[in-house]
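Below you will find the structure I want to go over with you.
Yeah, one chain of the complex is gone here, protein chain that is, but the others are all in their spots.
Presenting chain A:
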Amino acid sequence: MSDGAGPSTPSRKRSRWDIDEENDQLEQPQPQPVKRRSKTKSTKTSPAPEQAQHPAATHTELQRTSTVHKRPPHSVFVPPRTLHPPLMPSRSVYCYERLNSIEEGSYGVVFRARDKVTGDIVALKKLKLDEEKNGFPITALREINSLMVCKHENVVGIREVVVGDTLTQVFIVMDFIEHDLKTLLTTMPAPFLQSEVKTLMLQLLSAVAHCHERWILHRDLKTSNLLMNNRGTIKVADFGLARRYGDPVGVGGLTQLVVTLWYRAPEILLGATKYSTAIDMWSVGCIFAELLLKEPLFLAKGEIELLSMIFKLLGPPTPHSWPEYQTLPLAKSISLPPPQLPQLRQKFPHITAAGVDLMSRLLTYDPEMRISAVDALKHPYFSESPLPKHPDLFSSFPSAAAGEKRRKPYESPSAPVRAADHKLLTDFDP
């Protein structure tokens, strides 16, 4: 917790763009711990979009906390008792006014709603509890807990959990974010610029690093689970498959029915029961490729087809590239194609050598060798030209989730086919 890997991206960015403010903060005694603490607090209590009023809030908060706790300098790890939240019962769902439904999935329905008191627009996710025989579903518990544990600039913020009239109505209240990256990618006229891809990747990686640091595996990273607001910030969402992992990993067994097919790491495809943070990193690699290509990297219809597509792009695994390959349960039932060189360079002709290097480190066969989120954040790709673009300079888009109509400047030709394809394939999702 001491290395502060979590919020590294936002603070780095702020330092580049708001130089005066950073200086101000440095003058305060022990800026690091207080800043982080007040950040969590302000995201919880301040309802307004954080990006806009964040600097001011941080500043006043900072002064207050530093004057109060001057006497004994408290350790970061022992926050004063007053910072602990009180024991509060769930509020009623009637504190919110329903606006429109955003989407419906296997987990339940998501509504857009307005807080009746503050007027904030939020997303309400209704959990499906009707057919539960074993009490409150463990998956929903994991989701709520993961969201609460993983509070981060680039993780969708959970505000509270509210209940309806009966015990079967439970809603997770989250910050409303205008877009998901999947819809954005299929509808935007031109792909993201290199500088934009870097910003998005840095945000994604810092969120994933934050989750992994807190012992949470997301297990379903994909572009449709990455939300993006109109201020160039992406938020990792849908922790419906997330769970805690331990050291050693996989005690008690982990399910293989995780991660949407296209983003599923080869070790899960081959039946590994002990997997870890590396599976999320593979998904990050697939997302990286998708941001560059504007379409999913592996558009496979089944697991076998996916494996052969992976083998084709990266070359089949060798004892050198993946020593444990033969020990995996399903490895024997798969015949490897003849050896062949990786095709990454040909697939991505327009990115730099550093970009290809990062991609190949994310899409590394051997989970042990695959790059971690913390290391990926330090990859040279992010420090070479073009540098990551500041989020505020991103263009904004009409939000489908908020029911906004987009003007059609010109037809994006392949979208309908792909959208249909996508729907067909997500039906396979566990």
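Everything below uses one rule, namely that a contact is a pair of C-beta atoms (placed from the backbone, for glycine too) under 8 Å apart; a residue touches a chain by one contact, two chains touch by 3 or more; residues count from 1.
Operating definition for what follows: contacts and distances are computed from a predicted model.
Only one chain is not pictured, and the protein name UniProt records for it, out of "Cyclin-like protein", "Cytosolic iron-sulfur assembly component 2B", "Transcription factor Pcc1-domain-containing protein" or "Heat shock protein 70 family", is "Cyclin-like protein".
Only one residue in the set A:88, A:117 or A:190 touches the chain that does not appear here, and it is A:88. Between the chain not shown and the residues A:145, A:273 or A:308, the one that touches is A:145.
On the side of chain A, touch with the chain left out of the figure occurs at residues 1, 36, 40, 72, 74-79, 81, 83-91, 134-136, 138, 141, 144-145, 148-149, 160-161, 163, 167, 170, 214-215, 243-244, 252.
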